[in-house]
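One chain of protein is taken out of this complex; the other chains stay put.
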Amino acid sequence: MKFQSLVIAFFAVSHLMAQEHTHQSSRALEFPNIPGYTTLKTDLHQHTVFSDGNVWPNIRVMEALRDNLDVISLTEHIEYQPHKEDIPHPDRNRSYEIALKEAQNHDLILVHGSEITRQAPVGHNNAIFIEDANPLLVDDAVNSFAEAKKQGAFVFWNHPAWYAQSPKGNPVLSDFQKERINKGELHGIEVINTGDYSEESLALALENNLTIMGTSDIHGLIDWDYIEKGHTRPITLVFAKERTVESLKEALFAGRTVAVFNSLLVGKTENLVPLLNASVKFEKAKYIDNTTILEITLRNVTSSDLIFENQMPYTFYSSSPVFTIPAGGTKTLQIKTLEKIMDLTLKLKALGAYVAPKEHPIVSWNIRLEE
Amino acid sequence: MKFQSLVIAFFAVSHLMAQEHTHQSSRALEFPNIPGYTTLKTDLHQHTVFSDGNVWPNIRVMEALRDNLDVISLTEHIEYQPHKEDIPHPDRNRSYEIALKEAQNHDLILVHGSEITRQAPVGHNNAIFIEDANPLLVDDAVNSFAEAKKQGAFVFWNHPAWYAQSPKGNPVLSDFQKERINKGELHGIEVINTGDYSEESLALALENNLTIMGTSDIHGLIDWDYIEKGHTRPITLVFAKERTVESLKEALFAGRTVAVFNSLLVGKTENLVPLLNASVKFEKAKYIDNTTILEITLRNVTSSDLIFENQMPYTFYSSSPVFTIPAGGTKTLQIKTLEKIMDLTLKLKALGAYVAPKEHPIVSWNIRLEE
Amino acid sequence: MKFQSLVIAFFAVSHLMAQEHTHQSSRALEFPNIPGYTTLKTDLHQHTVFSDGNVWPNIRVMEALRDNLDVISLTEHIEYQPHKEDIPHPDRNRSYEIALKEAQNHDLILVHGSEITRQAPVGHNNAIFIEDANPLLVDDAVNSFAEAKKQGAFVFWNHPAWYAQSPKGNPVLSDFQKERINKGELHGIEVINTGDYSEESLALALENNLTIMGTSDIHGLIDWDYIEKGHTRPITLVFAKERTVESLKEALFAGRTVAVFNSLLVGKTENLVPLLNASVKFEKAKYIDNTTILEITLRNVTSSDLIFENQMPYTFYSSSPVFTIPAGGTKTLQIKTLEKIMDLTLKLKALGAYVAPKEHPIVSWNIRLEE
Partner (left out) sequence: MKFQSLVIAFFAVSHLMAQEHTHQSSRALEFPNIPGYTTLKTDLHQHTVFSDGNVWPNIRVMEALRDNLDVISLTEHIEYQPHKEDIPHPDRNRSYEIALKEAQNHDLILVHGSEITRQAPVGHNNAIFIEDANPLLVDDAVNSFAEAKKQGAFVFWNHPAWYAQSPKGNPVLSDFQKERINKGELHGIEVINTGDYSEESLALALENNLTIMGTSDIHGLIDWDYIEKGHTRPITLVFAKERTVESLKEALFAGRTVAVFNSLLVGKTENLVPLLNASVKFEKAKYIDNTTILEITLRNVTSSDLIFENQMPYTFYSSSPVFTIPAGGTKTLQIKTLEKIMDLTLKLKALGAYVAPKEHPIVSWNIRLEE
């Protein structure tokens, strides 16, 4: 009781420290909405001291706010509790409850989740939108999945290519996964986990109509595993009707996602192409005097560098056909249209994006030029 | 049991992530040894989830390694356990024990410590080099201090100027502290805590011959509270006969310390002057042809910027009398000696250093010039 | 004739080059006006190919625009013409005339000047506000100075401490300079030239009431001699009634200047103190709840880092008494006023500034605190 006010006071101390200037380069993730949908930035695979992570749940909330995420889920291993000697609490919902208190003070959506973990072929799987993690803790994984379904969970297979369980890194569906899919108990698959992108997992996603996921799977600190290495954390962009838990859930079941890690974007064509379309804005289009060379400035409104290759019949005047628009920056193209035109169809291949293994999307923008 | 190997495997995953290039600017703290002593970089006031901190103890070890520290102590509040519902373990030594496992794999000394926390005038105090934290948890602070002494602890008063307990920020010794000092139960005082330097606390240190301490008092992440703001964590440099726990303890009791925060260095004259002397090395001293202008390069071998003001009878040719040698960098002076001399006494006032409130040390180097 | 349009076309080419992003950190010099005066940023000592410099005069105009200067003067050696074989033009006004064409397209004042150059004791001197450089080119320096006076020139002694002419670096006035001063033919003195600050020259300025000057004396490129080394070019701030050549001239004769190089500012008390006063703005002053600790944010509106030391009876809560407000940045102080006050007299010693050899100005700001 005597110490009731101490937490607040201690935090105040650290805020008091006068800042001469901050050196932090911006790490806020930014992606535009697409027509008809709000784009939610999510990281739905994370750990804390309540399983084998190294931080208290509130740190995960604060990391998410620094990264400008909309949604997170703490997905503790319910079966694997290396800190059990010190944190013996039998309730597997504690991590969620503690984080919820922190998240409620901020504009961050917290989704209740849990990891279901076994050796291969079951492997690791995340169930999110659960109501109670405790009933998932049963011996037979089949029963865990059944319980998750009963709770209405969205379930995805974590890092299928993980070499500790798949020494060749080329996952295939086992009977277990096939049965889960058939029973409507497995809905998504991580195509990006940590910094690892698996073309094989992408193929599985497309063949089995699973939702494409990207997650950080963070155990330590986002700052150490990503930021100080010059990376951004892997995330899943979810295209939801509204910024609510219900809309998020609908969108995940409907497969409306793009997985993102640095400049790599992976998604189904119907999701990735609209995202890329919305990611580039146009400024200052006009012909250079006395020429048929059209000068146009492209602005990248995302936090990912976007790498493109020209796919138009026209060549460029002062750029390589392969070019990058830096995150949040611009690139000015001069396009040799050979005659003055009123409508330009800018057509670019997105070299950092994949809609299938080895397949880049081609994106077109119709631009009405002013006279 | 089935998951015994999981922790290792998960960490391996994150190391696998291919690094294109790292953006981390060096945060390693560096300070030279001084004649007769090894300089130990210590942070002896830190918290984890085992009191009101937000990380598992292993994170504190990893932070210390990144900062190139020699010694840390985790000083949990034994009386204040906001996470008790989830971490009910009655043994107040757990934080130390867990960190010890992590530290033993590295070249880092871990000192067993504990915080003794009361409202003013007792305030907050750290006892380090203890054997068992549990007996310190008694109602009367007097008995806590007595027990600490019994265990041979070195005890220091934390942030006496902290405005939550000292609303004017000007601490004085209460009868409690006076009695502790008289009984040999209080040996040091924080002059720098978080980013706060207190001249009043420095005055108390000098008047009562208390050891001068600087600590981070970290609850969250060193990266967020210091690194991303362009700061280094506050530390205490301890001048020990050897790099051992025993020598460290001897040196702390003997008062051989300098507290450091960024470019601020605070210590007793007998400790700070030798440190500054050792912190500057000399390169390339020679006269400019046909002149009596001596060119000499000074190298700062510490991780603190060093700010000096010329105190010689000679003026400079191409520098302001007030100049900075950046951390790890050099500054070339041209000194107008008016005639060619064989021995230079370089004499500088250290503007970033204090040996008493408002009092900067003056440092001299005798430099034998080659012909 | 056929090529009449080529120059424009060539420049257009280089502007066409699409910029992905620029890496240039801001080099624009910024200093505030002071009460009653407009602050003009000037560099009045520069060379081009028309004497012993290495660039065409238009480059000097473009450099000045990048550095955000208000006024420049090209002060060619009239007697020293190492490129005479290729540039034999006998008219010593050509450099001015060519630069004038470039400057007229921009908001930059160009002052006609010339250097008068002899061996010691005459040394190097700049005459500015001249009408015609040619009559200055006479054998006897005495006559050159007389002609400069006839034209109404403001004349200043360049780098008196330059070791090529003053091997001890400690200039004294010769009979020549004394006579020039007595005759009203010498009005100023460089206290900063290139990166060299001379306390001896400052003493001469004060003893003889000469105007304090700072100049780049550039021969090569500002980018190489200053910018890429992390320096800003040395300049003279002139406090003029208006932003006109006439006001500039009046101010220089009246001695209203401060010489600046990086964080070094040198001027007479009556000029430097008002400049420092105007250089710091205040934001967000309020007491921390339940304390008598006043938190106040200081903003440095100049392009020089400002280094201060506390001179108040009050101590600071979370800052060293010696602190820097970075160029264009802020520093938040917490001041222990011991009781709540309505008016604060903030009093600081400016450690990067000199009003006399080894003498820093003390600056006070009276701040009315809101309730």
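Per-chain residue numbering starts at 1, and chain names A, B and C are given in the order in which the chains are listed.
Note that in this section contacts are C-beta pairs under 8 Å (C-beta built on N, C-alpha and C of every residue); 3 or more make two chains touch, one makes a residue touch a chain.
The shown structure was predicted, so the numbers you read here are calculated from the model rather than taken from an experiment.
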item: Chain not shown: contacting residue from A:264, A:296, A:327 or A:363; value: A:264
item: Candidate in contact with the missing chain, chosen from A:315, A:345 or A:364; value: A:315
item: Listed residues A:160, A:195 or A:274, member touching the removed chain; value: A:195
item: Of A:121, A:169 or A:328, the one touching the omitted chain in the full complex; value: A:169
item: Absent chain, residues of chain A that touch it; value: 161, 163, 167-170, 194-200, 263-264, 288, 290-293, 307, 309, 315-322, 334, 336, 338, 351-352, 354, 357-358
item: Residues of chain C (touch criterion as defined above) contacting the omitted chain; value: 2-3, 6-7, 9-14, 16-25, 49-50, 52-56, 58-59, 62, 77, 79-80, 82-83, 85-89, 94, 98, 117-119, 159, 162, 164, 193-196, 217, 219-221, 223-225, 228-231
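We adopt the following convention: only the chains that are shown with their structure count from here on.
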item: Chain of greatest Cα-centre distance to chain C; value: A
item: Whole-Å gap between the CA centroids of chain A and chain B; value: 40
item: Euclidean distance of C-alpha centroids - chain A vs chain C, Å; value: 52
item: Chain A, residues touching no fewer than two other chains; value: 16-21
